[in-house]
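Since the structure comes first, as C-alpha cells, the remarks are kept for the end.
Left out: one protein chain. Kept in place: all the others.
Up next is subunit A:
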C-alpha cells in the first residue's frame, strides 16, 4: 500500500470532514454512486455534454477550409502591420515574402542558399536578432530569427529592407543593422536567412 492509499483509506475510514460543505459534498457523492451505474443516464448526459458541443463546429471548419479566399480576407484584416497586409507567401526570392518583414540585406534564397539555408562556402551565425512576422496564409504570427550567413563578402544580389519592429542598435535584440556573424570566425557578412523559431500568435 502506498502512502497515498494509506492517506485516502484513513480519510474514508475516519469519515472526518472539516466543514459542513465537505460533509454535504461527501453525502451527495455517496448517494449518486449508490444509485447509478457506468451505463446510467448520467454517463450518457456527460457524453452529450462533451462531444455534442463539438458537432456544430465541424461544418464551419470544413466550410472555411474549402473557401480559402474568405480565410485570406480574414487574415488580411488581422495583419498587424502595413508590410504584413501586402506580404505574399509563395516567392522567397522577392522582398515582400512574408518572413522578410524585418530583414535587411541580401536574400540567401537568391544567393545560392534558401529561406533558412546558407549558400555553400558560408556558415550560419549562431546568434541573430528576432523579428515577428505575420503569415497571411494561416493567419499566424511567427518568431523569425534573421541569421546571417558568414565567411564570404556580400552576395550583392538586389538587397531587401524590411523594418517591421526594427529598433535602433541600443536594442540589439531587435536591430537589423548589426553584423550578426558572431561566433563564425571572420565576421564577414554574405546574406540573410529567415528561420522560424516559434509561434508568436
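Here is the rule we use: contacts are C-beta pairs under 8 Å (C-beta built on N, C-alpha and C of every residue); 3 or more make two chains touch, one makes a residue touch a chain; residues count from 1.
We take it that contacts and distances are computed from a predicted model.
Not shown: a single chain whose UniProt protein name, out of "ABC transporter permease", "Tryptophan synthase beta chain", "Methylamine dehydrogenase heavy chain" or "Fe-S cluster assembly protein SufD", is "Methylamine dehydrogenase heavy chain". Shown as candidates are A:112, A:139 or A:159; the residue that touches the absent chain is A:159. From the options A:94, A:130, A:143 or A:187, the residue with contact to the unseen chain in the full assembly is A:187. Against the chain not displayed here, subunit A makes contact via residues 80-83, 85, 104, 151-154, 156, 159, 161, 163-172, 174-175, 177-179, 181-182, 185-189.
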